[in-house]
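Here the complex is missing a single protein chain, while all its other protein chains stay put.
Coming up: subunit A.
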Amino acid sequence: MDNFKFEVVFPALVAGRFLLALTPISDALKHDHILTSPLTAYPRLQEGLYLFSKGIDPYSGGVFRHSPLFLALFSTVIPLTNITAALLWTASDAISAWALVRIWRARQRIQRSSRDALVAALYLLNPYTLLPTLALSSSSFENALLLLSVMFASEGQTSPSLLALAFLTQLSPPSVLFLLPLLLLLITDPVSHLATPRVFPSKIHNIIPPLGEFSIYFAALTFASTLVCGSWSWVGQSWGATLTLPDLTPNVGLWWYFFTEMFDHFRPFFLMVFSVHLLIYVVPVCIKFQHDMLYVVFLMAGVLAAFKPYPTLSDPGLFVSMFALFPETYPYLHHPLVTALLHLHSALLLPLFHHLWLSQGTGNANFFYASTLVFGVSNGAALLDAVWSGLRIAVGHVPESHEVVQE
């Protein structure tokens, strides 16, 4: 793959994906619970757009949980038909892959490399990202926005990066985990310092102006969202869904089964625990990897993949694809084969048990729950291995009769 030209591979893969998107496969996949979630499913988006076009508040039922910005965009400038949907989702994938390549180039401080095609292919051919795009899940947009944001941050462009992140946080509030790492990335550089850890080079209070700018963009987008709806009902239905988990449709995450069997009087406590659990990763990882903020962004993607409220396959897909940016970690991975096999195992079991439970009726929810647990273990194993290898690089080669000890 190293010798393939990026200019040939990338358009070919994008064209292939577009052709695939034009087939009727989207109709079969768009209802899938593994590829879409209640926050990202395409039929729900269509329902919300239809209600909106008739003047009914789409947030008055419990079906539509997308951001109102989608309502605005898709009922005005980008009407959704089969062709435009295929074009749009293919474009978002193309942007994601292109942004990934740009991040890779920024990290290596080169204009082009022989590995560009491989990096693009690792996103475009990754089944974890390919299938949700074909299923027209809006999580593909979230991936594209994150990669765009990181790309702009790697190239030093503050405002576009913050705007993309503000848009992303509007679509998916758990992505606020990326805020601090991205701000810190903006005031440092994306170049790899994993092998040479050092104290954080800039002053922390330099992030306050970008933070203010982010807040302004976020407020402006919130204003635009409220303008579309004409009321504040969308906040509870879209953002509130990630906090209160009203919709217990099965997905590949770890939250839904836990909360189906939760007694009502424990629910608020455990919702708080699960939400705070996401937040507690940010500061420690930022501190431990303060020398390489791009790696922190990567690890945050891993945390979200494993522990997000309503994940789809795109979230671990993003994490797996971003692995392409850090080839320096490959020799130091502790258990890559185990992680790969766990992923393979769960990727095969998830649709199988879902079918057994909901289509065939010979299994029950515990089957699918078990496969999501295996999936959670595989995501956790990948995250742990990433953390391990990121730290292990700094130690370097260990001669015989020596061992690595962390104080």
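Things to note:
Keep this in mind: a contact is a pair of C-beta atoms (placed from the backbone, for glycine too) under 8 Å apart; a residue touches a chain by one contact, two chains touch by 3 or more; residues count from 1.
The definition used in the following text is that contacts and distances are computed from a predicted model.
The listed choices are "Trafficking protein particle complex subunit", "Sperm associated antigen 1", "Large ribosomal subunit protein uL11m" or "Peptidase C13 family-domain-containing protein"; the UniProt protein name belonging to the chain that is not shown reads "Peptidase C13 family-domain-containing protein".
Among A:Thr23, A:Thr84, A:Ser114 or A:Gln157, only A:Gln157 touches the chain left out of the display. Of the options A:Gly55, A:Gly361 or A:Gly396, the residue whose C-beta touches the omitted chain is A:Gly55. Of the candidate positions A:Ala72, A:Val338 or A:Ala365, contact with the unshown chain belongs to A:Ala72. The chain not shown here touches subunit A at positions 52-56, 68-69, 71-73, 75-77, 157, 159-160, 163, 217, 220-221, 223-225, 227-230.
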